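The complex appears here without one of its protein chains, the remainder shown in place.
All chains are identified by letter, namely A and B, in their written order; residue positions are counted from 1 within each chain.
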Amino acid sequence: MVAAIVLNQVTKRFHNEEPPAVQKVDLEIADGEFVVLVGPSGCGKSTTLNMIAGLEDITSGELRIDGERVNEWAPKDRNLAMVFQSYALYPHMTVRENIAFPLKLARVRRSIIETQVVDTARKLDLADLLDRKPATLSGGQRQRVAMARAIVRKPRAFLMDEPLSNLDAKLRVQMQILVSQVQKDQGVTTVYVTHDQTEAMRLGDRVVVLRGGVVQQIGAPQLLYEHPANVFVAGFIGSPAMNLLPARLEHAALRCVVGELPLSDQMRRTLEAAGAPRDVILGVRPEHFEDAALVKPGIKQQGVTFTARAMMVESLGPDKYAHLALDGEQASTAELERLAAETGTADVPGATHLVTRLSGASAATQGEKVHVWFDPDHVQVFDPADGRNLTPAPGAPHVTQVHRPGTGTPG
Amino acid sequence: MTTTAQSDAHSAAPGEGRCRGPASVRARSERRLAALLCAPAVLVILAVTGYPIGYAIYLSLERFDLRFPEQHGFIGLANYGAVLSSGYWWQAFAITVIITVVSVAIEFVIALALALAMHRTIIGRGLVRAVVLIPYSIVTVVASYSWQYAWTPGKGYLAALLPEGVAPLTSQVTAIAVIVLAEVWKTTPFMALLLLAGLALVPEDLLKAAAMDGAGPWQRLTRVILPIMKPAILVALLFRTLDAFRVFDVIYIMTRGSNGTESVSMLGYDNLFIGFNFGIGSAISVLIFFIVMIIAVAFVTIFGVAAPGVQAQERR
Partner (left out) sequence: MGAGWARKGWWAIADIVILGYALVPVLWIVSLSFKPLSSVNDGRFIPAEFTWSNYRQIFQIASFVSALRNSIGIALIATGLSVVIGTLAAYAIARLSFPGKKLLVGVTLLIAMFPPISLVTPLFDIERTIGLVDTWPGLILPYITFSLPLAIYTLSAFFREIPWELEKAAQMDGATPFQAFHSVILPLAAPGVFTTAILVFIFCWNDFLFAVSLTTTDASQTTTVAIAQFSGASEFTEPTGSISAAAVVLTIPIISFVLLFQRRIVTGLTTGAIKG
C-alpha cells in the first residue's frame, strides 16, 4: 500500500548554511498513523513540519503525498490541515466563521457548510460557543476551535505544531486525550511536533527523535525506551533521565563506580562484535534500581548492590526518588557535555550522582546511606566517542532507521 | 541560528532566510508581488520628487531671474558663490540654527515632562492624552495667528502682561523668542508621543528594583529611565531637529520674516516667489537640502539612530 506521506532525504538549508537545519530525513508515514517529531528546541522538527505543509521550501530531497511528488505544490493544494501553537484563530471572526473559513474558501455550498460546521463543533464540544469571538474563549476552547477548523475540511493529514505547549499542565493532559481520540475517530494521518518527550510517548504510534537536524531514531515509544539507538535518545526519552556512568570493559565484566557488573556471554559477544572500546558509557534507568532491603535474596544475588549516601530523597507517595552521591571519578566525555548543553540540564545524571527510583516503602532518608540494587540485564552500553548504543535491540522489528548522531550545533 | 523559525507569532516570514541561490518559484512570485505593490508608491514619489530634485539642482546652476529673462543661461556654481557670500544667507542660517537648537532643547524637556505625566497620571488620563493632541492637530497657520494676536500690543492678552508699548514682534531678539515659543507649543505634543512610546518600554520591575536599591525619583529618572529610552529619544530628536530646521509657517504668519527673523526657508521663499529669482532661490533650496541630509547622516552615524523601518526588518 502506498504510504500516505513519504520524506525522502529531505534537507533544508537556510542561506547556504552548514550544517543544514534539517539533514537528509527519511521517513515513511502510513495512512492513519500518528507520528510524533520530538527533540530539543532548534532540532529542526518545526522546520520539517513546515516543509511537509509547504510553508517552507525543500532545499533537496523529495516529499511525496500518496505517491505524488509535491515539493513544488502550494500549501493550499496539498490538502493538509495545520494546528498551530498559538492557535492562529482569526480574531475578527466568530467561532462559527473560523471553522467555516476553509470550506468557504473551497466554495462549498452554504447549506453544506452550515451542517458540517455544527457537526464538527458538536464533536469537539463547541456547540454553545459558535457565536463567540476567540478573544472571549479560554486556551483549551481556542485549541478545540483550531482543531475543529482543521477537521472540518477532512484533510489528507493533520499537521500539529506544538499545539498544547501554551496550556497549563492539567489541561494539557486532557487535551492530549482529546487529540488522541479525535485522531482515532477520524482515522486521519497525523504528524505532531512537540518538545515534550512524555507527550510524544503518550500520543505517538511512532516517535521520531531529532537532534541538530538529524534523525536519531524512529520507532514505537516502547522501542525508544527499551533500546535507545544512542546516548542522546537514551537521555532524552524517559523521565527522570537515564543515568549515564563512565565504565571500563574488563574481560568479563564492566567496572564502574557502583561496582562490577558481570557480563553474560551473549552480551560480551555483542559488545565485541560492535567494536566496543575499553572505556564505555553505562546507562541505567532510575526505575531499574531498588532498595536492596526490599529485594528478595534470590533476585538480589543476580544483580549488583552498592551503598551510597542519599543527597536528596523525594517522596512521591508510591515512589521515592533517591539522588545518590557517587564517590569516584567525575568523568564526563565530550558527548555527555554536548548532551547536557543541548537538553539544558546542568549535568547529566551519572557524572556526579545517580537518580534512583525506589519503592515508597523504602527506608531511605536524606543524608543517610542506603543500600541499592539494580539488575544489569537492563543496562545499555554506549560508545563514548559517537554515543551509539553498543547493545542494540535483538531482532528489532520496529526499528525503521537508526542514525549515527550528527554533530549538529544546538540552537 | 534557530531553525524553528515558526514557533512564535512574530516569527520570520517565509521569505526571510531564503538562500541566495537559485530562486524558488515562491521567492520569485513573492518578489513580483512586492514589486507590484510598491510600484504605485514608488512611481508617485519618484515623479513628484525625483525630477524636481534634479531640476532644482539644474536650476541652481543657471542664472534664471524672471526679472531679467534675457540673461538666462548656465553659470555653474556662481549662484552658490553669491548665496554663500551673502550676509542675508548667513544671518538666516544663524537664525535658523538658533531657533532649531533652542526650540528642540526646550521641547525635549517639556515633552519629557509631558510624557511622564501622560504615562503616570492618576486622574483624567484620557482627557490629558486627548487634550495634548490639540496643538498637534491645530492648523499651524491658526496657531500662529493665535500667538501673533496674543503678543500684539493692545490686542493681545499676553502683550497686556508686558510693560506698556513693548511689541515683542517688532524687535529681533524678542520676535525670535516668541517664534520659538510658538513652535515649541505646536510640536511638543508630537515629541511627547514619541517619548511616551519609549517610556512605555521601560520595565516597571526595573524601577521597582531601583527604588528598593535606594534610588530616589530623580536618580530613577536619570539612571534608569533615560538610558533605556535612548533610542526613542534619539529618534524624537532627529525628527524634530529636521523639522525645526525647516521652520516656515510660523515665521511667515507671525512676522513675514521682517525684523531680522528670516529663516533659511523664508529666504528661499522670498527669493523664489517674491524676487522671482529662480537661480538663487534654487541654490538656497539645494543648500537647505544638503544641510538637512548632513544632519540626518550625522545623527545616524554619530548617535546610531537607526531608520525605524530598517531596524525593524533586522529583528525578523
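Here are some notes:
Definition applied: contacts are C-beta pairs under 8 Å (C-beta built on N, C-alpha and C of every residue); 3 or more make two chains touch, one makes a residue touch a chain.
In this text the structure is predicted, and so the values were computed from the model without any measurement.
Touch with the chain that is not drawn comes from one residue among A:V22, A:A53 or A:I113, which is A:A53.
Residues 6, 9-13, 15-16, 18, 27, 30-31, 33-35, 37-38, 40-42, 44-45, 47-49, 51-53, 55-56, 59, 114, 117, 121-124, 126-143, 145-147, 149-150, 153-157, 159-160, 185, 189-190, 193-194, 196-198, 200-201, 232, 235, 239, 242, 245-246, 248-249, 252-253, 265, 268-269, 272-273, 278, 281-282, 285-286, 288-289, 292-293, 296, 307-313 of chain B touch the missing chain (whole complex, contact as defined above).
In the full complex, the hidden chain is touched by chain A at residues 53-55, 74-76, 80-82, 84, 86, 88-92, 101-102, 105-106, 149, 153, 159.
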